[in-house]
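A single protein chain has been omitted from the complex, and every remaining protein chain is retained in its original position.
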Amino acid sequence: MTLEETRQVVGIVVFPGSNCDQDTIQAIMDLGAIPRVLDYRLRQLPAIDRLILPGGFSYGDYLRSGALAAAAPIMDAVGEAATAGMPVLGICNGFQILCERGLLPGALLPNPHGEFVCRLETLRVTAVPSGFQGLSVGDRLALPIAHHEGSYRVSDGKLHELFEQGQVFLQYSDPDGVVHPLTNPNGSVANIAGVTQGSVVGLMPHPERAMAEYLGSADGRRLLQAWFGQKGGHGC
Amino acid sequence: MKTYRLGLHVGLKEGVLDPAGQATLQVLHQMEFAATEVRIGKWIQVVIEAEDEVRALAIGDEMGRRLLANPVMEAFDVTVTPL
Amino acid sequence: MKTYRLGLHVGLKEGVLDPAGQATLQVLHQMEFAATEVRIGKWIQVVIEAEDEVRALAIGDEMGRRLLANPVMEAFDVTVTPL
Partner (left out) sequence: MLTYAEVGLTLSEYQEIQRLLSRNPNDLELGLFGALWSEHCSYKNSKPFLAWLPNQGPFVVQGPGGNAGVVLFNQDYDVAFKIESHNHPSYVEPVQGAATGVGGILRDIIAMGARPIAVADVLKFGTNDKARALRQGIVEGIGAYGNAIGIPTVTGSVGYSALYDANPLVNVLAVGLLPHLQHIGADGAKPGSVLLLMGQATGRDGIHGASLLASQDFGTETEAMRPTVQVGDPFMGKLLMEATLRIVREGLADAVQDLGAAGLTSALAELAYASHVGVSLDVAAVPCRETGMSAYDIMLSETQERMLLSIPEANLEAALSAIETFALPVAEVGRVMPGDFLRIVCETQLLADVPTQVLVASCPRQVLADDFVERFTEPPVGESAPVPLTLDHDLGLRVIGHPDCQDRSPIYQRYDSMIQVRTVWGPQHDSAILRIGEGADGLQIAVAAPSRWALMDSVAGGYGAVVDVLSRIATQGSVPLGLTDGINGGNPDKPEEYQRVAGLVWGIAQAAQDFGVPVTGGNVSLHNETHSQAIWPTAALGVVARHPHPETPIPDRPSGKGLKIAVLNPPEELSLGGSVLAELLGRIGAYPRIVPDRTVQALRLMGDWARDPDTVGLLACRSVGIGGLFVALARALMSASPEYGADLRLSSDRAALELFNETAGQFLVFLDPSRQATWEHSAKRAGMTIAILGETTDSPQIKIQAGRTVTWELQALWQAFREGGEYHRVG
């Protein structure tokens, strides 16, 4: 079945300062799903099938990115939905919010060079999150990153466990899919760019910005299709 | 109700790499300061209303745990000054 | 030479807008904390070698003026602890 046929409704949570919400809505519509904007002040979720926490600078990224949004009223309901198995995707700032909220392991610290970085990166699929279709371990995706605080860290001793349990979704790699320190744009431990826990997935790159070749890459489309459980096109 | 100023020192936990601190240390060396270690954290001051100092301290602690520090990476301490 | 830990509180000068403090205050309210003001600054700890405490304090002051605080917008204070 195509997305148009299933008419999946995707809640897009908008916090004050979110700024990738429109881009995400557009991407979701391109794929044939129905976006539904959810205000951060809601305490209950309407009838939706999936949730996205889009990128941006919620609350200006003040204090720590994602921290202030993680305390928003809607986050209780997001937590409950996640526990109940609803697919939740956090992109960039959304990823930071999910970590701050404890719905994903680890934390995202400022890039060690102290600078924002925006460019196309190659990501290697290290484990396929549950429910994803059409992605395989070892696939490479070209996706843009754009963040100031993307240095993924976990508490002592936790890294091994993440790999063991298949929670490491994406790693920054070279174009051939080889992961090494030179391909690490932000000091993330083990080049980790995305993780998963249960039905929750977070990633620093922006799939919604890579929806067509003329934008530099169409691999974001492929990634989102996979999240929807749709088999997308071919990898690189 | 009285007014207090809470002061929270929030810093990376012992053992967590602090690249900003390292970079600053390097610059201090360039400037010929005899420094051996730099750690950079936050200093957050919050003015609150509370019944007494003990209560104020407890509120500061709760703020630190729930919002002002990240439990995965950061540790904090709280001081209270009556205003 | 002895070893000291300098602690610098670096904060925005009075009157300088603190957007991070403002946004944090707003969220503290949302969480039903009775806060009335938040200011967010830095807490910088530097380990140095110096002859004595007075010298250490002077070094801390110099570091603050020359590097650790932005003189246009920030003020700072220094404390010294022998290690």
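Every chain is named by a letter (A, B and C) in the order it is written, and numbering of its residues begins at 1.
Throughout what follows, a residue touches a chain if its C-beta (ideal position, glycine included) is under 8 Å from a C-beta of that chain, and two chains touch if they have at least 3 such contacts.
This structure is a prediction, so every number in the text was calculated from the model and none was measured.
Student: Could you tell me which of the visible chains the hidden chain touches?
Tutor: So, taking every chain into account, the missing one touches A, C.
Student: Just name the one of A:57, A:152 or A:227 that touches the chain not displayed here.
Tutor: Once the missing chain is taken into account, the touching residue is A:57.
Student: Tell me where the left-out chain touches chain A, residue by residue.
Tutor: Contacting residues on chain A, toward the hidden partner: 16-17, 19-20, 22-23, 26-27, 56-57, 59-62, 115-119, 144, 146, 148, 206, 208-209, 211-212, 214-216.
Student: For chain C, which residues reach the chain that was dropped from this view?
Tutor: 12-13, 15-19, 22-23, 26, 70, 72-73
Keep this in mind: only the chains that are shown with their structure count from here on.
Student: Report, in whole Å, the distance between the mean C-alpha point of chain A and the mean C-alpha point of chain C.
Tutor: For chain A versus chain C, the centre distance works out to 35 Å.
Student: Roughly how far is chain A from chain B, centre to centre by C-alpha average, rounded to an integer in Å?
Tutor: Here the centre of chain B sits 30 Å away from the centre of chain A.
Student: Residues touching two or more other chains, restricted to chain B: which are they?
Tutor: Residues 66-68.
Student: Where in chain A do residues touch two or more other chains at once?
Tutor: 63, 68, 71
Student: Under the stated contact criterion, what part of chain B meets chain A in this complex?
Tutor: Against chain A, chain B makes touches at 15-17, 19-20, 23, 66-68, 70, 72-73.
Student: Name, in rising order, each residue of chain C that touches chain B in their complex.
Tutor: Going through chain C, the ones touching chain B are 3, 9-11, 24, 27-28, 31, 33-50, 59, 62-63, 66-68.
Student: Which part of chain A faces chain B closely enough to touch in the complex?
Tutor: 63-64, 67-68, 71, 99-100, 106-107, 109-110, 112-114, 151, 153-156, 187
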